[in-house]
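So that we are looking at the same thing, I have put the structure below in structure tokens.
All protein chains but one are shown in place.
Lettered A and B in written order, each chain numbered from 1.
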Amino acid sequence: MQDTNFVPMLVAVPLLGAFLIPLLSKLWKGFADLVGNLVGVILLGFAIYGVVTLSTGTPGIVYKMGGWLPPVGITLVYDSLAALVVLVINLVALPALLFSTRYLDPYTGRWKYYTLFMLLLAGLNGIAISGDMFNMFVFIEISAVASYALVAFGTGAEELEAGFKYMVMGEVGGLSLLFAIAMLYAKTSTLNMADMSQALASMGHTPFFWFVLATLLVGFAIKMAMVPFHSWLPDAHLSAPAPVSAMLSGVFVKVLGIYAMARVVFNVFGLSRPTAPGFFNMLVGFGLVSILVGGLLAINQKNYKRLLAYSTVSQIGYILLGFGIGNYWGVVGALFHVIGHAATKGLLFLASRSIERATGSRELGEIGGLEKSMPVTAWSYILGTMSLAGAPPFAGFISKLLIILGAVASKMYWLAIVAALFSTVTLGYLVRVISKVFIGRKDVVPTPAAESPPMILLALIMLVAIALVFGVAFQPVLDNIVQPAAEALFGGLAYARLVLGG
Amino acid sequence: MKGMSAIVQTVSRLVAGMLFLFGCYIILHGHLTPGGGFAGGVIVAAAFILQSLAFGSVEATEQHRYTFTSVFESMGGLGFVLIGFIGYAAGHEFLRNVWASFGEPLRLVSAGTIPLANIAIGMKVGAGLFAIFLALGASRFKMKD
Partner (left out) sequence: MVPFLACVLLFLFGLYAVLLKRNIIKIIIGFSIMEYAVNLFFAFAGFKRGALAPIITEVGVVKDFVDPLPQALVLTSIVIALATTALMLAMAMRIYEKYKTFDITEIRRLKG
């Protein structure tokens, strides 16, 4: 076996887990936990192995499924950008799985949850490595349907309402994507991304080109909760189980929306700032609107799950801003923000849910003084908040700094000022949360609460470690993971040479 | 859920077996004629659904049927992933068609792992659709208020 064989295993192993869990759970109830967490560990191992393999110098692995050569067959392309995204997915998935082992105690039907989670993982990994447009759409739909079912998992009235709303919006986005892919096939007669990029390059920037791109962007915008399509995100976060919220806000909106959009815009359509400045200015505009709307709506929220959801909308705006600025440091900052925000949001959702479980209340202002009764959980929440606000030495600081530097380098000074300003607004509402819940209220008797069980602590500590490590040791991360990914995006049509020529 | 009248029950007793056989024919000949795993699986599910609708059932038998269907569904899915792994065992890539030259073309035994994949998909789709029917139609909850 060659060492490139781990690429389809990223999809095949969670599928195997998803089909084994219903069978084995009829024999012993604990099998679901065992298989689920085992799959998570295996996938993280593959992800790290892949990143290490790519950092030794190979430009990318092109895996031809079933032995059929491109552009006839379906190829899986594992280049540096895919390596980054796969690493993010599996880094957040393993703590979410560990958290689920104790979190699911009040729910019935554990094996159903794990099966859906395995399908979600298979779909997300598949999107990241797919080299074919329709294949990417199929994996998008797999992970989307799994997430609809997971959001409505505890079948109470509000969860069903949120799940249905999310489902309708998500499906309209998915069908727009399918329509755009159908139009692209009708015009270029191929579905392979590399081949399509060459056909589109020879076609030029006709009105049809922009129309298809607009349809694709509508589909991706709904999936990434960009304003004005963001309204499903707060309700879905309120109702979903906490590990699902962590995966949803931390990974799902980024892989489906941001990664898929970046891949299509830069590599398939071959756009870049010098050739299409109007398009990139539009991206900057959308990013700014998302930052503003998300930040302003987050200020007055009382329920901290909704607060975190609006904060996600705002951070997606930052990532879009980074892509819209279009020069090297903007894109590098945006990609770094993908990693940092995924770990940070995951950490915040898991920690806040542990606190809610232990104290029994969801609203701010009713709990206080928790750093004495549950120290590890409380400190992981505080550190996560600091990372989200962009305080050094966490990952959030580095990424926002890089985006602002990118804006300055392109002489868009007003943009840098707005971005920095809203960063302080973020800091504002988050500090409000910390001061109400944790420290500084001397008049409050500490709420009696037990420390969380060990599995949950393990998950929280892992995520804190990721946010810290990526922030402190940012130079090797930049050199080996993020900058090659940005170069894969900037290469544009070099993607086609990688797939077809090599 | 209630069954239906005597005419429907007699006819469905005759027809359900033929439906099942027809569905299996479409699944097995997926590499020669149009159809294959998906279409054949839907027809197989239709045979079971017809039986369920015509004869009705009690809640206990429904739970038993649901467990049985779930086992078949998982086995179908596992079969497909294991067929992918056969490609590895023969030294090539994942999902490779390894016995493609075994048997003559345009006969039933030909085209390597494609008929096996069709059987796995047929099992999964058939069992899956019947499970959807059980979850939606043969309901444990009543729609009256």
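FYI, a contact is a pair of C-beta atoms (placed from the backbone, for glycine too) under 8 Å apart; a residue touches a chain by one contact, two chains touch by 3 or more.
Predicted model, so just to flag it, every value in this text is computed and none were measured.
Visitor: For the chain that's been dropped from view, list the shown partners it touches.
Guide: Those shown chains that the absent chain touches are A, B.
Visitor: Of the listed residues B:L14, B:V109 or B:L136, which contacts the missing chain in the full complex?
Guide: B:L136
Visitor: Using the definition of touch stated at the top, determine which of A:F179, A:W210, A:Y328 or A:W379 touches the missing chain.
Guide: A:F179
Visitor: One chain isn't shown here. Among A:M167, A:L200, A:V338 or A:A419, which residue touches it?
Guide: Considering the complete complex, A:M167 is the one touching the chain left out.
Visitor: Have a look at A:N37, A:S80, A:S143 or A:Q301 and name the one touching the chain we're not showing.
Guide: In the full complex, the listed residue that touches the missing chain is A:Q301.
Visitor: Quick one: which of A:A149, A:A201, A:L292 or A:A391 touches the chain that's been left out?
Guide: Looking across A:A149, A:A201, A:L292 or A:A391, the contact with the absent chain belongs to A:A149.
Visitor: By the contact criterion defined above, which parts of chain B meet the unshown chain? Give residue numbers in ascending order.
Guide: For chain B, the residues touching the absent chain are 33-34, 38, 105-106, 125, 132, 135-136, 139, 141, 143, 145.
Visitor: Please identify, in ascending order, the residues of chain A that touch the omitted chain?
Guide: Interface with the chain not displayed, on the chain A side: 134, 138, 141, 145, 148-149, 152, 155-158, 160-164, 167-168, 171-172, 175, 178-179, 182-183, 185-186, 189, 191, 234-235, 238-239, 301, 303, 306.
Definition applied: only the chains that are shown with their structure count from here on.
Visitor: Along chain B, where are the residues that touch chain A in the complex?
Guide: Residues in contact with chain A: 67, 70-71, 73-75, 77-78, 81, 84-85, 87-88, 92-97.
Visitor: Please name which positions on chain A make contact with chain B in the complex.
Guide: Listed in rising order, the residues of chain A that touch chain B are 1, 5, 8, 12, 15-16, 18-20, 22-23, 26, 63-67.
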